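Removed from the display is one protein chain of the complex; every other protein chain stays in position.
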Amino acid sequence: MPQPTNNDSVLYGPVRKLLRELSELPGPSGLEEAAQDRIAAVLNLYCDSVHRDALGNCIGVKSGEGPSPRPRVLLAAHMDEIGLIITRIEDGGFLRFAPVGGIDPRALLAQEVTVLTDPPLFGYVGVKPPHLMDSAERERAVPIEDMFIDVGLPEADVRRRVPVGTPVVVRRPFTNLLGTRATGKALDNRAGVCAMLEAARLLSGLRFSADVYFVATVQEEVGLRGAITSAYRIVPDMAIAVDVGFGEAPGLPEDQVIGVGKGPAIALGPNVHPRLHERLVQTAREHGIPHQIEPMPGSSGTDAWAMQVSRSGVPTAVVSIPLRYMHTAAEVVDLEDIRQTARLLALFAAGLTASDKEGWSRALA
Amino acid sequence: MLLRELSEIPGVSGDEHRVRDRIWQAIRDRVEGARVDALGNLIAWKGSGLPGPRVMLAAHMDEVGLMITRIDSHGLLRFRKVGGIDDRVLPAKTVRIGPEGIPGVIGGKPRHLLKPGEEKKPVSAEDLYIDIGAASREEVERVVRPGMYAAFATEFAEVGDGVVKGKAFDDRAGCALLVDLLAEDFPFPVFGVFTVQEEIGLRGARVAAYDVAPDLALVLEGTTCADIPGAAPHGQSTVFGAGPAITVMDATSIPSRPLVDGLVRAAQRRGIPWQWKRTAFGGTDAGSIHLTREGVPAATVSVPCRYIHSPCAFMNGSDYENTRRLLLGFLQDLPAAAAGLHGV
Partner (left out) sequence: MNPPTIDLTRLKSLIAELAPAFGPSGEEGPIRELIAARVRPLVDEVRTDALGNLIAVKRGGASGARRVMVSAHMDEIGVIVTHIDDDGFLRFAPVGAMRAPVLLGQRVMFDDGTVGTVGSEKLDDPKDLKLDRLFIDIGAASRKEAAERVRIGSMAVYAQDVRAAGRCLTGKALDDRSGCAALIEVMHQLQAEPSPHDVYFVFSVQEEVGLRGARTAAYAIEPDVAFAVDVTATGDIPKGERLAVKVGGGAAIKIKDRSLITHPRLRRLLIDTAEACGIPYQLEVLPYGGTDAGAVHLTRAGVPSGVISIPTRYLHTPGEMLDPHDVAAAAALLAEALRNPLAVGPD
């Protein structure tokens, strides 16, 4: 395994450690409790107050200096990951399952998984050997309905220990790759959560006059659900979703990817308020933060899509961390992208002034 | 003619400000006040102190179009669609790009070079690009950046007998109708809402309706009209020249029956020709408005337009005029009918 250099450990050590921990937390959509507890604990280190709402969103608040009303900015990163859920126990103790969130079944076959019972069970997504398949079967991808998880226990034990509805996540220890890159599961969007938590830490060392709401949202992968309720509750003046974007790789359409290691991507399109876009770009330029522009012609597919239409409308922006092999157990990110995203968010929030509360909605004369 | 100007202004979803500015010029002397919200909706009102139901009249400003996503090494522009466009209408059309309205043409492979059988397959937007006449990427980058919008460059004109042709009648026809209606005075509060982002999910209307909290809402639209060769009578939706179309159901809402009945009565009482919209697919801003807060009775009235969501649509002048008369008649009848509209 590549050994970090000294410089590496100063610049990336804390982020690397945090990302490893976040990546390995189990937290499929709607069943994020373990992730909620840990992320709330980290938010507590940097925020004035932390609470959890009815759906489980973790909301940390850092209040700015200066008189009220201060501009209120919401930073959202979803903490849920895609996963599986047990639908039925078959004869022999094999577990049938359905996806939680958008899974490509082709990347699921022959994966090691963790069945989230108490205590958790090791599982394996079993495969039918090719010599038992007819030629038609060999030609097509295995449908998810035909897959099963084997936990290596007798049927009676399985029925006792694994109720229908038990969540499952892929099992994949976080691994450092060359340089500043790393691989693991759930980096969509623990990379975003990591950047947001790091931004909270950075902001603690800055003077700022906005009220900053750090929200680790739930259930993004099943319909941006946590963003809907948290934005309603917080009533922000502006909101930024921090999520991952498609990192460039061979075979992907070149106009739909962002460069890995080239810094956060700042989106442009109907889901983004032009003034907020400009402010983010300006912040990046002023502070020498490498960044890229990402056109998004329709839905961003992020929490910002939901937050924008909360109540009477919220100015929103989207900042994306480049990530390869999205929604698989082998996601790859560059720590430098996470670090620069954190800087962008913290410096953006610190740059807000009282005047940023105004003008998003304006009277005409 | 306002519709001519509105039709020709580019205003793809998310980039509606030029349309908004023109509408504001047209209505500023007709309304009591107005604001632009965080998404870009124009919300204008009059009669705000009057008793009676708060009536929201909505028309969307945005149109379907394109967004530039990448400039390739030859200086050609790759794009993606904004809103629902049939890829097959794209080849060999002209567009205007970005704030400067840089002209471009949508190009693709010439038919001579197609593989055998390829001409029988529908063209895909991924195989097309926009050519602005640049010789290099650098030359493009001086005037066009990824993220800029492109709208069809279609001239408005009067054609045939009392017919107009142009782009974006869905829903600049509704916008023009709403501007006309705001010239009138009503004995109840009226909110004229020109919405954004209808074509990508009824998004502007959703927040505007939350903000206005109306007692009832009417959505003014330009809708499908497929009375064309090869269309079965039950698939036509509407008939050209047969008057305003009243919706009984679509994919996003089932209109309030009392409102629908009120519209029919208003037409019958005045001898205004009208028709049912005879298909149930698609959606309008009523889909998001009626689910706002505690629920809002809403209905949709449309001007039939042939070839909507393509670079050029046809609209019959008599349909526009009859839609205007119907809406006005409905609003005149409203004070008497209002009592019966709330609750069921």
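Note that the chains take the letters A and B in the order they are written out, and that residue 1 is the start of every chain.
Following the convention adopted for this analysis, a contact is a pair of C-beta atoms (placed from the backbone, for glycine too) under 8 Å apart; a residue touches a chain by one contact, two chains touch by 3 or more.
All of these numbers come straight from a predicted model, not from anything done at the bench.
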**Q.** Which displayed chains the unshown chain touches
**A.** A, B
Q.
In the whole complex, not just what's shown, which of B:A125, B:L182, B:L218 or B:V296 touches the removed chain?
A. B:V296
Q: Sort through A:H51, A:R106 or A:R285 and give me the one touching the missing partner chain.
A: A:H51
Q: Check each of A:V10, A:A98, A:L177 or A:L206 against the chain that is not shown and name the one that touches it.
A: A:A98
Q) Which listed residue (A:Q111, A:T180 or A:Q219) would be found touching the missing chain in the intact complex? A) A:Q219
**Q.** Chain not shown: contacting residue from A:P119, A:G165, A:G251 or A:G288
**A.** A:G165
Q: Spell out, residue by residue, where the missing chain touches chain A.
A: 29-31, 33, 51-55, 57, 85-90, 96, 98-100, 145, 163-165, 219, 222, 225, 228-230, 232-233
Q: By the contact definition given up top, give the residues of chain B that touch the hidden chain.
A: 233-235, 248-249, 252, 254, 256-257, 260, 276, 278-281, 290-297, 342-344
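FYI, only the chains that are shown with their structure count from here on.
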Q. When the C-alpha atoms of chain A and chain B are each averaged to a single point, how far apart are the two points in Å?
A. 36
Q.
Which stretch or stretches of chain A touch chain B in the complex?
A. 253-256, 268-271, 273, 293, 295, 297-299, 308-315, 360-364
Q: Sort out for me which residues of chain B touch chain A in the complex.
A: 13-15, 24, 28, 33-39, 41-42, 66-70, 72, 78, 80-83, 126, 145-147, 197, 200-201, 203-204, 206-208, 210-211
